[in-house]
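A single protein chain has been omitted; all remaining protein chains appear in their positions.
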Amino acid sequence: MSLILIAEQVLNGLQFGIMLFLMAAGLTLIFGVMGLINLAHGSLYMVGAFCAAAVAAATGSFALGLVAALAGAAAAGALIELVVIRRLYDRDHLDQVLATFALILIFSEGTRWVFGSFPLYLDVPPALAGPVALPFGIQYPLYRLALIVIGLVVAAGLFWLIARTRIGVQIRAGENDREMIAALGVDIDRLYTFVFALGAALAGLAGALVGAIQSVQVGMGEPVLILAFVTIVIGGIGSIKGALIGALLVGLTETLGSVFLPELFKLFMAPAAATQTGASLSSMAIYILMAMVLIWRPTGLFGARA
Amino acid sequence: MSREAVFNLVVLAGLVALPLYAHLSDAPFTITLATRAVILSLAAVGLNIALGIGGLVSLGHAVFFGVGGYAMGILAFHAQTYAPLMEWPFVVEGTKSMPVIWLVAVVFSALVALGIGLLSLRTSGVYFIMITLAFGQMFYYFAISWSAYGGEDGMSIYVRNGFPGLNTLVPVQFYGLCLVLLCAALAFNAVLLRSPFGLALNAARQVPDRVRAVGLDPFRLRLLAFVISGAITGLAGALFADLNRFVSPTMFSWQLSGEFIVFIIIGGTARLFGPVAGAVLFVALEHFLGGVSDYWHIWFGLLLLGVVLFGRGGLIGVIAGRGRGHD
């Protein structure tokens, strides 16, 4: 076990966490502003990945693929907001769960219909392929490093949007008091559609970026969706800062746990048993983290006190 | 008699008559389909105690279904390999006896429900939904990593487990067993609704502050409801595993948790037979639509969307008129 390995795994954890943040930020914004729990957020992640893979395959350009992912996911988000989601804002959470569950079925099967059941592959762009040499002799894939940078830039942009712009003022007002933004003369319908499409675009971007290091397939969104939920529970619903901290915690726990827990158990167990126990425990590590946060602070690290 | 009561009787009569007819006309596949519907109904009846009466939107009930399934799988696996389950501090052998398996399934799913409930019921609303969903995923990944019992591939049980006095290999006999358990769960649910506990739990959903003010603790009421609910769904899981003679991590999947909720809503919330009507309809659609189109989930999704957005009462609401809604 070397320091280089540890540094690599920490970078992997950061990369995973920052992609989770893109998902969790949209979910937590949508919940904070509109009070909506959106299970179909994972579908938007999938839509982004498929748009990117299809366009990149047709044009040979990864950059065009990314543009397509952003546009496609935002358009899909705006569409379902206009047709379905806006009927759910004043419904109870049960109805929201069911309707967005129905959307998952429609999106997943619809994608299977169009693209078939086989996974698509999205190649890492040549300019970002291969390893890069970091200080202390660490060799790290350039693409993954780029994901961390892109994620951080997007996160910074999001914080800027919310803290410094007119639309950010409206979003913050909407989180506190719906009637107030109406009184401010804001067009709530348009604001809600914008926030939903923004969240969708972030999810689509994450799907496309991750799609290049995993396969692009139907059902890829839901495991990420559930991890994003864990992230939000840990960070606190409605808090972008909580989503960022939660995402990094989940990303690091998941990545470091799966590498180091089996090693840890090997210190005092037979190797085979240690691998088994370590694997089982690391598959549960983030949920145990979530449970501990719940015991300590039921509303999450940055959530409003109930 | 109300139209809803008539509807319930018709459903019950259908559940008795159809498989008998299928048995006499030698159509075992129809019986298998009906068994599937009855077992899924039982799982949803369990969920309905937490969701319908207690208002607890659990999106992780497949956990209990899976725990029940693995209880069956593990006990039967050790019985068919003649390897004791554990030898220390005392020897535990596997078993092929359904009553024993059911008991183990109920006890373990109740214990898991107690643990999950203690954590998740500290919260409410969306937190509760997300946390139950997350714990469901935890069990799913745990089952995948548990290579001693098949890991991702699951495990097959070669011969269906036995019940004293019955030949469970005859489809209609196993079906009858499942139907009796479903009826028992429905009867328990009906009694529960009129009992002090039902009254208090129902009030805890509507006005928790009032319940506290009369000296009752909503948390304890909900926790007990969640445990009972999990135990019944766990029993259904054991039966489901026996129907397929196969258990795998998909029994823990979040899709299944979602489908249990869908059964209740499609059938009609706050109706005793809502989960049954919903599960039967789902299995029927799965069979018939699935035969017509490979992509039947699209049509099912659209149907579900329509029910949620426009038809609040579900199937029973359409047939029997407006009852007490859930809002």
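The letters A and B name the chains in turn, as written, and every chain counts its residues from 1.
The criterion applied here is as follows: a residue touches a chain if its C-beta (ideal position, glycine included) is under 8 Å from a C-beta of that chain, and two chains touch if they have at least 3 such contacts.
Just so we're on the same page, contacts and distances are computed from a predicted model.
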item: Missing subunit (named according to UniProt) among the choices "Amino acid/amide ABC transporter ATP-binding protein 1, HAAT family", "Cbb3-type cytochrome c oxidase subunit I", "histidine kinase" or "Cation:proton antiporter"; value: "Amino acid/amide ABC transporter ATP-binding protein 1, HAAT family"
item: Contacts of the hidden chain among displayed chains; value: B
item: Chain not shown: contacting residue from B:1, B:91, B:214 or B:292; value: B:214
item: Residue of B:18, B:121, B:224 or B:239 in touch with the missing chain, whole complex considered; value: B:224
item: Residue of B:18, B:42, B:178 or B:200 in touch with the missing chain, whole complex considered; value: B:200
item: Subunit B, residues in touch with the chain not shown (by the definition above); value: 188, 191-192, 194-200, 202-203, 206-207, 209-217, 221, 224, 324
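By definition in this document, only the chains that are shown with their structure count from here on.
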item: For subunit A paired with subunit B, centre-to-centre distance based on mean C-alpha positions, whole Å; value: 31
item: Subunit A-facing residues of subunit B, complex; value: 51, 57, 59, 119-120, 122-127, 129-131, 133-135, 137-138, 141-142, 144-148, 254, 258, 261-262, 265, 269, 295-298, 300-302, 304-305, 308-309, 326-327
item: Parts of subunit A lying in touch with subunit B, wherever the complex brings them together; value: 31, 37, 39, 84, 87, 92-95, 97-99, 101-106, 108-110, 112-113, 222-223, 226, 229-230, 232-233, 237, 276, 279-280, 283-284, 287, 290-291, 294-295, 298-299, 306
